[in-house]
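Of the protein chains in this complex, one is absent; all others appear in place.
All chains are identified by letter, namely A, B and C, in their written order; residue positions are counted from 1 within each chain.
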Amino acid sequence: MTDIVDPHVVAAAGDPPDVPDATHGLSHVTSTGISNEKLGMWVFLGSECLLFGGLISTFLLYKNRAGYGDLNETPHELYDILFTSISSFVLLMSSLTMVLAVSAIQRGDHRALRTWLAATALMGGIFISGQVYEFKEFLNAGYGFTHSPAWSAFFGLTGFHGVHVTLGIIMLLSCILLSLSGRIRQDNAESVEIVGLYWHFVDVVWIIIFTVVYLIK
Amino acid sequence: MSADATTVPAPAGDTHADEHHGATDGLFVKTAIILAIITAIEVAWSYLPWSDWGDGTAMVLIEVGGLIIMMGVKFVIVASVFMHLRFDSKVLTRVFYAGLALAIAVYVGTLATFEFFTGGHSWN
Amino acid sequence: MASTDGTLALGTGTEAPARPMGVFARPRNTPGWRGWVTTVDHKRIGIMYGAAALFFFLIGGVEALLIRAQLAAPEGKLLSADLYNQVFTMHGTTMIFLAVMPIGAAFMNYLIPLQIGARDVAFPRLNALSFWSFLFGGVILNSAWFLGGGADGGWFNYAPNNGVIFSPSHGIDFWNLGLIFTGISSLVGAVNLITTVLNMRAPGMTLMRMPVFTWMSFVTQFLLLFAIPVLTSAQFLLLFDRLFGARFFDVSMGADPLLWEHLFWIFGHPEVYIMILPAFGIVSEIIPVFARKPIFGYPFMVFSGIAIGFMGWGVWAHHMFASGIGPISVAAFSVATMFIAVPTGVKILNWLATMWGGKLKFTAPMLYSIGLVTMFTIGGLSGVTHAVSPADTQQTDTYYIVAHFHYVLFGGALFGFVGGWYFWWPKVFGFKLSDYHGRINFWILLVGFNLTFGPMHILGLQGMPRRTYTYRTGYGFNFWNLVATIGAFMIAASFLYFFWIIWRSYRQSKVDAVALSGDPWDSRSLEWMVPCPTPAHNFDVTPTVHALDDFWHRKYDEDENGRLVRIAATEDVSQDGSATDVHLPSPSYWPFVLAAGFPFVAWGLIFNMWLCVIGGIAIVSALWGWVVEPSVDPEGEHGPHDDHHPTADDSPAEAEAGASEEAALVD
Partner (left out) sequence: MTGRARSTTARVIPLAVGAVLFLASCASGDNAPQDSLQPESPQARTIYNLIMPVFAVAGIVFFLVLFGAIYVGWRFRAKDDEDFAEFPEQVHGNFKLEIGWTILPALVLGVVGIFTVITIFDLAKKPADDAITVEVIGQQWWWEYRYDIDNDGVADEIITANDMVVPTGRDIALKIQSRDVIHSWWAPRLHGKKDAVPGRIHPLTIHTDETGEYIGQCTEFCGLSHAEMRIKVVSVTPEEFDAWVEAQMAPVVNPQDEAAIQGWSTFASTCTSCHHVRGMTDPASVDGDASPSTATAEFDYPDLINQVAGAAPDLTHFMSRSTFAGAMFDLRKDTDECNALGHTWASTEEGIEKCLNRTDLEAWLRNAPEMKAMYAGESMTPESRGMPNFNLSEDQIDQLVAYLITLK
């Protein structure tokens, strides 16, 4: 077996040079050079596009089918664009704090990591509170989830997104806890980065929702 | 990332240095400012009295087109800078944008069959 | 194992986390059933996929026999209208989601890591989760039979007939929830296998050196990755409509039922290629081996597969030619659909060209492969006649369609799978299936298959609608229905024969136990380099790949005249499976526990929220256990060469992916 090489050195890129095997095959190096976890997360996010796409399309198809009789207002007629703009802005800025958290742990700055994570989670929390408030306003106006296709689609889409944000907050808080217990180290900063990817994704989805669902009439 | 970085516990400081070519905190803050500005323009844009200006439908097209473009720009900025796509392997960009492109294609196709493509003899 | 990538290791390294949960002491390589429940070995998971899928195939088959018995003669009285509707719905759903897809998954799980020279998949525990959530999804779906009746809306379950008013039993809720969980299984599997193929290839294994089977699986996984969420989004809408009174499909409030049709078929058409591509991959492996020639036009085979996968996204509305989407859309989708015949034709002809000029040996796997080439072509061609949309308005929802899709699904996918069973059986179980009986079985199956589904072409063109529990004399339906029923029982007989062959071959292998070489067919790809059955660690040493069909080229080379000559004895270039110090991911309870929570959530949503709480507790505790459990047990058995593992490892991202799956089902 002369052609066994150290996979540390060569990853599927043409004919490898001959280097004696040192690892018995248990490779820490991947063919693409990216870790499995990060690649897996991105692959997963690619698929999430189709999931959110389905719900966004449902909303676009139904947005004017708001109901009959007295309670026939579309979501667009009830939006408070300024309010939503502010909460969207908060969510957008949480992407900044998230990325600063990642950069902090890459520097090995654990305190900054926790601070930024907390800030991110807090901003996510503000966004969710805003959403809860908005939902309550609509409910008070008489429009619930079961009112009409338009309202089902509105609550379905934004609620679904809200659940994603909530899950993200839970992940952020877990990261803070793990960091406090010393389980997040500089050399596994990637775990924070991956949580960050999820968080940013939830944010970019909102960028789309904010424009397509709120701003465009 | 380099092989060493993944296998050998590296000394503090330079672990990922090679990975984030130029992705500094300064860049992130600048990016955020740009995003904030675009968002402000978006909201203002949507408040402009488009339909009062000239030919109504054309104006609405401009309004919507503008919003879509700004949305796209924001999306790409967040994905490339905050999500590091610009600095990472192209594979990541491909799988993610493949999903996105596919989603846009099939859903735009679907909505189009609902809205426009009746053609022929129709009762609706 | 890259899943235990050092960068992601949690913990300080000094304090190896103790047994995470007292009761659930970390399982070791336990023998017996616990070993199977806790396994994260892609091979064992593959075997479980296969076994469970075969079991569901029998259920689906028995349902098919009920259908055929009912339709043997006009005015059949075996099943009531209501029961018949449940039976064909469950037949279609079971065959597609619980039989053909998971049989494909079985092959992919077992073979992909071996063919690319890896020790396991990228995320071994997620792999186990895939299997268990498929199994429990199937349990949820079929539990309907005992809890008030199966789904009765047809496998594509159009709105608004799938609403509570029109289908007040809980059958469709079981259908919906069951398929959401099998969807999670497929999605997790897709993330896993895509990452595996991209990231875990042996040195030198470039993409264009991967076996065609791995390539087709890779394309399949992308189709799953992007198609499943579309179905899931439709299912959420239905779920909220049925269980929480939403209005997504309430026509009286202005909803449009075509939304469901679009969403379903955006998923549904890629789905049919999800079912056929692995089988295409399988025959692409088998034919070269028994033709003693390399696959003809490897790049064309690969790119046609990619093309099929790609074009498969632009044709969904060919299932809706009669649904009133308007002539412009119909024309566009018609033409798009036709052109899928082009890459598929390339495959068919390349297989024939592979055989051309070869030395053909008609073993059972080879016969089944040729069966696929010919029978699938029949189905494919009837597919093209559907694509001619004006004609499809005469064909759709008749038995002509039923004929089409059984030819592609049974004559295509299943023939390929059975061939694959014969081919890889020795690799998986260490003994060969009787080839003699296999060949006889092939002919019985071929005749039975054509008797069953051939006449359906005629029935359909004569105007027999599908999904009808009865028909009348005077329409010309009687004779051919009887023939089809006879054929169906012949298929059943041939499967009973198949099980007998397995049993007999097993006995035989015990009686005259000849040690089986790792390479019984003189094959080409890496999995044949390791012993039969495959040792737990796959490869003693990771092979370095220099060419397509690398293992073949280790055995043979061309001389000056371009003739093939043997350059090494097979044993000399094979591995003997004797390595002892290989680190393997450790078994885990959590994937099982997590998935076991699913049925409770589902039943809870249907019957009583408290059951959800039970399921939720299982899920949350499993997630927690998963996160704190290192994916390689620090106290587990492994060899002395431990120095690459300075720390106890864990992979939070794996858990996160699990968590967002969770998100999907909580929503």
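Just a few scattered comments:
Criterion: a contact is a pair of C-beta atoms (placed from the backbone, for glycine too) under 8 Å apart; a residue touches a chain by one contact, two chains touch by 3 or more.
In this text the structure is predicted, and so the values were computed from the model without any measurement.
The hidden chain makes contact, of the residues C:T38, C:N109, C:S185 or C:T396, with C:T396.
Residue C:G358 is the one among C:G358, C:G430, C:P520 or C:G577 that touches the chain missing from this view. Residues 80-82, 85, 152-154, 158, 160-161, 165-168, 251, 254-258, 291-294, 296-300, 322-324, 326-327, 330-331, 334-335, 338-339, 341-343, 345-346, 348-350, 352-353, 355-362, 370, 373-374, 377-378, 381-382, 384-385, 387-398, 457-458, 461-471, 474-476, 480, 556, 558, 562-564 of subunit C touch the missing chain (whole complex, contact as defined above).
Going forward, only the chains that are shown with their structure count from here on.
Contacts between chains leave no pair untouched here, as each chain touches all the others.
One finds 14 Å separating the Cα centroids of subunit A and subunit B. With centres taken as mean Cα positions, subunit C sits 34 Å from subunit B.
Remark: subunit A and subunit C have CA centroids separated by 30 Å (rounded to whole angstrom). For subunit B, the set of residues that touch two or more other chains comprises 1, 5-7, 9, 91, 95, 98-99, 102-103, 106, 110, 114. Counting partner chains per residue, subunit A shows two or more touched chains at residues 28-29, 32, 34-35, 38-39, 43, 46-48, 50, 53-54, 61, 187, 189. Against subunit C, the residues of subunit B that register as touching in their complex are 1, 5-7, 9, 91, 95, 98-99, 102-103, 105-106, 109-110, 112-114, 116-120, 122. Within the complex formed with subunit B, the residues of subunit C that make contact are 5-7, 194, 198, 222, 225-226, 230, 256, 258, 262-263, 266, 313-314, 316-317, 325-329, 332, 644, 646-647. The residues of subunit A lying in touch with subunit C in their complex are 1, 3-5, 7, 10-16, 21, 23-32, 34-41, 43-44, 46-48, 50-51, 53-55, 58, 61-62, 65, 67-68, 145-149, 151-153, 156, 159-160, 163-164, 167, 170-171, 174, 178, 182-185, 187-191, 194-195, 198.
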